[in-house]
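Every protein chain but one is kept in place in this view of the complex.
Showing chain A:
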Amino acid sequence: MEEHNSENFLRLISVESTGSTLSSDSCEYYQTEIFDQLPSVQASRPVQNRPTLVEPCEAYQGGPESEELRTGHLPRGQRDKVSVQPLKQLALCIQAKREASERRKMQLSNIGFWESWWKNQSIKRKRAWAQMGEALSGLLPWQHTLHVIEGKFGVGLKAYFVFFRYLVYLNLLHCIFICGLILGPTVFLKPNISELMKFRGNDSILDFFRGSGYLNRSLVFAGFYKQNIRLLNIRCLETTLLYIAAILSILILSLIMVVRRTTVGYKHTWVLGKRYNMNMSYKIFCGWDFTIKDPDAAILKSSFIRNDLKLLLEEQRFSLREAQRTLGQKVRLYLLRFILNMLVISLLSGAFFLIFFVTDWTLIKDNSLPENLFTEYLSPFTIASVNLVLPEIFRKISAFEDYSFTTQVNITLVRSIFLKLASLGFFFYSLLISPKKDKRLCTENEIGRGIYKMCIFNFLMTFCSALFFNYPRKLLQERYPTSFLGRLAGKQRFQIPFNVLELVNCQTVLWMGVYNCPLLPLIGTVILVATFYIKKFIVLRCCVAEQRLFRGSNSSVLFHFMLLLGLLLAASTLAFQLYETELGTNNMSYCGPFDNGQIVFNATAECMNSLPSAAQKSIHYLTSEAFALPLILAEIIILTSYVSRRQANQRAIERLKDMLVMSSSDKRFLVKQHATILRRRRNPRRVCAAATTDDHPLSHEVTFSRIN
């Protein structure tokens, strides 16, 4: 204390606040002068304004003497970090960085030749890597489009398009597998391939929509890969086995990729978010989207934030009200919810029955019905219309259930996802089990055709709705904004959740069909790319941003989670189909790669038998119970250790938090105490201080030199 007093130091006091700050007890502790000199505050103080630099970077504090005092106070860890970090990662102005780099060079010249050479080399290496990364990221397609969309509509919509691009990549990856493992061997080795691929007289262009005739013979469907060809005369290198390997690797690869993306997002939002509930702080501190350039978009964003905050506060009050509900009200509410849920279930089952019935009917329709495009596309049409109507009904229903707003939206979304995926499942199931009108038809091809049509139909619908609905509506609204129709049309919003649902639906169809229609990933890639441009057109040309705030990360977890559900559905349908084939029920003719009595299980078994005995033995061991038991035990041990580590960390966190609160209150106490003492001492000198301020009425920095 005494030492400090004998020192000359400058400090910053606003002239106006001198009196009030010092005389009132109510002043906050962080406004006292000692607070500015606390090491912790110094460490986090804007480094840019520290007086280490003589030039303009010096903004408001101190003179050169106090610098030593300050750097001396820098916590050790901080100083170490500062000296190893790359210069650009320091929060300094350029001039300060320049000086820091000079200082570092001085240090470098002190150390040995090799060390400095090594450091220089590592800097160069880093720069080369950075350049390479830049060049590679320039190759990413649609970077510019995403940037434009982000500027106009914010991060939420960009997340949708990034998800879109991710799906395109995924499908491209699938294409590589398909080409390498299925298409390549078959095309090169299969005899008379050009004969099969020839366009015959009775083939028409409509075949491309119906998946029949020419397309039915071509390499699009599984029937083409019927013949088993052995490569290089090795038992395990057969086209059938390669076929199943390609399909399985596609599914497993997708599983790994999707799970990885989901968990990364999940870790961020839920695991961390739940324990430390920071909802409101996020919305405030990370609320503004600095990428917005458009003034309208900025106004819109402001209103999002306002509505969102109001909503959140309202929800808080809602939960308070909820806690105060009486028993009678609760009983009535639960009864209502029960009835509404029954209604939802009956609607769902009605929808499923309709899909099942329609698919069944189109497959066994008697020949009197004209075989035209309408009947061919009846079941995709039914599914699409059910999926169009029911979510709206669900939205209306959830309004009655007296949930908070977010729960309402989520519950609608969950019900819609369930509807979408389950209707796909039902569609597939009815394709698989309904008896064929013609026993000679190939089952795999029939299923493949159904899914192919579904895919084409989805695309056509997107295309038509953009061309005949979104665009005319926009034109109407633009040309005649005051007319009745124009007002009725209103502004269009891009509903992210439902668009994502559509995408997930599309990808699920692609996964489901890949076994029966191996060229589907290729077709899917083309369709996705085209859809990307259609959606871009809709967004940029026809839409204004959505009213509801959509947070990028939360939504991307949700997107990937839905995708995961779709993948699981696709995998289970494949398993079901293989199982059905093995049972050989309703004696259909199977014509895929596994025909003439050969099924997946015995094909792999035959392959196994041809392996050398050591490999056979090890595979047998890996699949036996003797291996499973130790594996499970090891997993249990690892999991237990992680759980206990987590608990220990949790306890440590709690203790540290307590310590933090404690030390902070100590700090506050000491600072206040110090301020009081200082005030008592200074009181007699007040007059003198006033005189100095009179001498420099313009200056805000008052120098006190205190010499005891």
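Keep in mind that, in the parts below, a residue touches a chain if its C-beta (ideal position, glycine included) is under 8 Å from a C-beta of that chain, and two chains touch if they have at least 3 such contacts; residues count from 1.
Just so we're on the same page, contacts and distances are computed from a predicted model.
Between the listed names "EF-hand domain-containing protein", "Probable electron transfer flavoprotein subunit beta", "2Fe-2S ferredoxin-type domain-containing protein" or "Ras-related protein Rab-5B", the UniProt record for the complex's undisplayed chain reads "EF-hand domain-containing protein". Only one residue in the set A:Q107, A:S122, A:S249 or A:Q316 touches the chain that does not appear here, and it is A:Q316. From the set A:K88, A:R321, A:R479 or A:R680, the residue in touch with the chain omitted from the display is A:K88, counting the whole complex. When the whole complex is considered, the residue among A:L157, A:I292 or A:V504 that touches the unshown chain is A:I292. Annotation for chain A: contacts to the undisplayed chain at residues 28-31, 36, 41, 44-46, 48, 55-60, 87-89, 91, 93-95, 97-98, 101, 134, 147, 154-155, 158, 265, 268-269, 272-273, 276-282, 284-295, 297-299, 302-303, 305-306, 309-310, 313, 316, 551-553, 657, 660-661, 663-665, 667-668.
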